[in-house]
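Rather than the whole complex, this shows some of its chains in their spots.
Order as written gives the chain letters A and B; numbering starts at 1 within each chain.
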Amino acid sequence: VITLASDFGTPYPAAMKGVLLQRSDARLVDVAHDFPRQDVRAAAFWLREVLPWFPPAVHLVVVDPGVGTDRAALVVRAGGHALVAPDNGVALPAARALAGRADDENGSGTGGENGAGRDGTEQVVEVFEVAYDDAAVESDTFHGRDVFAPAAADVHEAGIGDLETVERVAPAAEGAWTDLRFPVPEVRAGGATGEVLVVDGFGNAITNVPGPVLTDRAAVRVNGTERRVARAYAAVDPGEALVTVGSHGRVELAVNRGRGDERFGVTAGDRVELTWTRSAEN
Amino acid sequence: VITLASDFGTPYPAAMKGVLLQRSDARLVDVAHDFPRQDVRAAAFWLREVLPWFPPAVHLVVVDPGVGTDRAALVVRAGGHALVAPDNGVALPAARALAGRADDENGSGTGGENGAGRDGTEQVVEVFEVAYDDAAVESDTFHGRDVFAPAAADVHEAGIGDLETVERVAPAAEGAWTDLRFPVPEVRAGGATGEVLVVDGFGNAITNVPGPVLTDRAAVRVNGTERRVARAYAAVDPGEALVTVGSHGRVELAVNRGRGDERFGVTAGDRVELTWTRSAEN
């Protein structure tokens, strides 16, 4: 399986699929091609949420505002998967998740990316660089087609475990690549301070605050306004706001059959201040 | 083949695909993931139109405003196909179509859903319930990934004819599930009263009035205004309104190279009054 993810819309991903089919019999599965344009952080978030649900696969990821500059092309191997992506950090959070490593928000201090994890090899994230000759690449504006898709097909054909045998792939120097880490929320006795990481297509504002802070609470104050805590959207009336734990395990600001981002007045990157308003009840 | 249909946009469906690929080698085919958000009726309409064109397959359908409440998860078997869907009626019109049963609009009085159809077993619609442990499900807001996708994969692997062998699947009690039926149009000697069921992406307003009422007519009055009847969009000038029979066999309000919903001033759920303005000619 080779999955594809990009911010290309259509029909550019089809050219990548053509290149993949020229070089591989892999099954092709689209993750998304409508990631917010050139928004590396949003793509990194969604890949971290979605890719761990796949069996081992090659993931071709192209959100690449630096296309045509001297940014490197990477292959990141973790947990039996390989991500082929530009060197802008987009692949690293998903790679850590695939390796079973502690999540970015609370994973600091666990040693270098290639250091030993909690239980050994499973937690290793290995970073490789894909050499390409800038002058020989057909286009300076579409490396997804001309650099990343060929590399993804070749990694798939070599086998993820043997990707070192792909001719132009070599281990990257330690620390030579760009990392990306999501902001760490602060959880206190009386509340939590976090941030909206992304807004999904339903308008749910997904924060970095861990879901368990809501356990046994009936309501919380969000940026000063008291809101109901509920387990499911439909547990409140249509049009009513709620604070819930989303499918990603984090606190989410939502409206049943409406848009949470609009009701709560937040968008990606905005600060979210939670205050516990009541003692445990529910 | 497992088809997928939802109102999720992206990238949530990719998580369902990952789960399916973990459990099955089925081919995955997207029906649509941009159904109107949480609009069970629109999804039910489109599934009824599209699924009968497929060879026997498992259809994973997740338009699920009640996610996280105690609504059941169903498998509906009909005509060699199986639909895996929440218990909100979304799967029933398609299931009747797959079973070759009389259509909802004119199918009343044919006996219970599991009663004998006009020619026996082919017309049977069988409803099963998928048991799941609410406390064990990973998320209360994404049963598509955590309940329906695993069930769809398991039904596919067991075989649609043997889905009773899937451990947590059992026949639902007669009448215990939610049905959904589209409104029945009224056809008279002088006209017809119907309703816009959905508007498609071209802006064509698709009604529940059967297409044959237009046979041999050159024009009809629609909500008081005379409009041309034409066999094809391009049979009228660009920008001109027309009344035609859509690919679903029903009366459709359209504009050649324009939007019918805007020109006719209608949207889903609106009443449509047709009056025959001329004797047969064409």
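Rule of thumb we're sticking to: contacts are C-beta pairs under 8 Å (C-beta built on N, C-alpha and C of every residue); 3 or more make two chains touch, one makes a residue touch a chain.
Since this is a predicted model, take the numbers as computed values, not measurements.
Every protein chain here is a copy of the same sequence, 2 of them drawn, and the whole complex in this file adds up to 3 copies.
By definition in this document, only the chains that are shown with their structure count from here on.
Note: centroid distance chain A to chain B, computed from Cα atoms, is 34 Å. Partner chain A is touched in their complex by these residues of chain B: 8-12, 14-15, 17-19, 21-22, 28, 37-38, 65-69, 138-142, 145-146.
Residue ranges of chain A in contact with chain B, taken from their complex: 1, 3, 5, 29-35, 46, 49-55, 57, 200-202, 231-235, 244-247, 249, 252, 257.
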